[in-house]
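Notes follow the structure.
For this view, one protein chain was removed and the others were kept in their places.
After this line comes subunit A, so read on.
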Amino acid sequence: MRLAAVDAAAAKANLISGQNLSDARALVPDLEVREIDRAYLEQVFADFADWHSNASPIVAVHTAAAPYGDLVLDITGVAHLFGDEQKMLEVLVNRLRALGFTVSGAIADTVGAAWALAHFSSGRIVPRGETEAALASLPIVGLRLEEAQVSGLNQMGLKTIGQLYGRDRRALQARFGETLILRLDQALGRIEERITPRLPIAEYYAERRFAEPIGYMDDVLMTARDLAIQLGLRLEAEGLGAQTFHLLLYRVDHKVMNLTINAGRATRDPNHIAQLFVHRSERLEGEYDAGFGIDMIRLAASSLAEVQSTQLGAFEVQDGAQDLDRLYDRMTSRLGPLALTRSKFVNTHIPERATKLEPVIAQTEDDPEALPDPELRRPLRLLPNPEPINVMAEVPHGPPMRIIWRRIAYRILKASGPERIEAEWWRSGKNLEVLERPERGSKRRDPRDDPKTDTQKPREPEHVSALAAFDPLTTVRDYYIIEDDGGRRFWIFRIGLYGAAEAPRWFLHGFFA
């Protein structure tokens, strides 16, 4: 075990981070040691990073080089908002210091150089083109290297970054690995290093800062409406609309809440956007917590698309499509994105997979191959899970005469069938087996588990089990349409064949009108 970090008192006692714990204990017997809570640190850093998006749009957390992460801000074109770079650095560092953190920061052309400076020469600002000189006297650790590389370089007497400048690159690479050259080039700006921002970068946003923090949701929503008007004007000037809007609420205690809404089609109508946020806020329940207040609100638009201004009135066709889209947006923002769905055909013969439910606001193209065969009769309602039924007076290879479903007996007078549906042999390992359903009434099924709502990717429905091999005797369903003496029309099927090792089983799958 090693020390990940030491505080000022420990540093005074000559402890350093990276030291062996037993060594440290030997030096300072009454040392107070806490285990590092990486999950917590990660969370805090993420919060900090989000909060710093009030200073710069591109903020990332680098965790590779330091035990508890580094905050990286791309301040291109931002510093003048604070006066100059010097002032910006002071503001950012001081506001964190005011919270009781030990902070060191630096500004340089590259991420690598800024990292080295922040860790070993805090507070410096290196102007453009002077990176090489500024790094020359810094220790080799400043290149974000692995421990083995550092000790190897030190053994060879290479203690500062400057000593590497004139060396033969090939020899260095052969001796210390590719990453050394990579880090060196990154620090000196010969290779570009990407920053992956945590929050989506929005080209179009509107924001408002408050002198006094606000807390009420109503105020937030009112501000959102104002911002939507501002943003709408900007979008209109560019002939754009957006499908996704993020409302970022910056709390004074350095947390950012992100409310996101999605519209069915690109829009810039402030009333509509504000309305969607109102509905979204009604779905928040306990999530909303203003803490000590919110001092900045930003409304950002993403998923931009061209929206031409259209003339209303005169010869416009009023087909209500726009009204419908708005209705779906409103309902979805309050009820959740999976609540409103539409049936979509899937190109398969297996009944429960032939139709899937797709959210109305995320429509995809119809698959013309998937349209169902009109000659095959299909029920008006389908049970998401087929229910087992008892069949009495069984006629081999024919429809049953009496069935018991949900403890009620039905006398079957009419029947047609069978329609044989077999497993899709080209998907190996799948069959038409029906799995046991969880006890009725014990727990409502999660809608996301419902195979029919599954729209993200074609996950196999849970009631289709995987078999090692294709077995024709257990992969056959014979469907019958039956009508009982009361005129109820059901869709039932039999799994398995008579004479097979396992007795065939019957299920009820749907209702005809």
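The definition used in the following text is that a residue touches a chain if its C-beta (ideal position, glycine included) is under 8 Å from a C-beta of that chain, and two chains touch if they have at least 3 such contacts; residues count from 1.
Heads up, the rule we're going with is that contacts and distances are computed from a predicted model.
Student: Can you match the unshown chain of the complex to its UniProt protein name from these: "Protein ImuA", "Ion-translocating oxidoreductase complex subunit D", "ABC transporter permease" or "Putative zinc-finger domain-containing protein"?
Tutor: "Protein ImuA"
Student: Which residue from A:G123, A:P200 or A:P384 sits in contact with the chain not drawn here?
Tutor: Of the candidates A:G123, A:P200 or A:P384, A:P384 is in touch with the missing chain.
Student: Have a look at A:I261, A:I421 or A:I482 and name the one touching the chain we're not showing.
Tutor: Of the candidates A:I261, A:I421 or A:I482, A:I482 is in touch with the missing chain.
Student: Looking at the whole complex, which of A:A174, A:I201, A:L284 or A:A339 touches the chain that is not displayed?
Tutor: A:A339
Student: Could you list which residues of subunit A touch the chain missing from the display?
Tutor: Missing-chain contacts on subunit A: residues 318-321, 323-324, 326-328, 330-331, 334-336, 339-345, 351, 354-355, 357, 360, 366, 368-369, 371-385, 405-406, 408, 413-416, 437, 440, 444-445, 447, 450, 452, 481-483, 485-489, 510-513.
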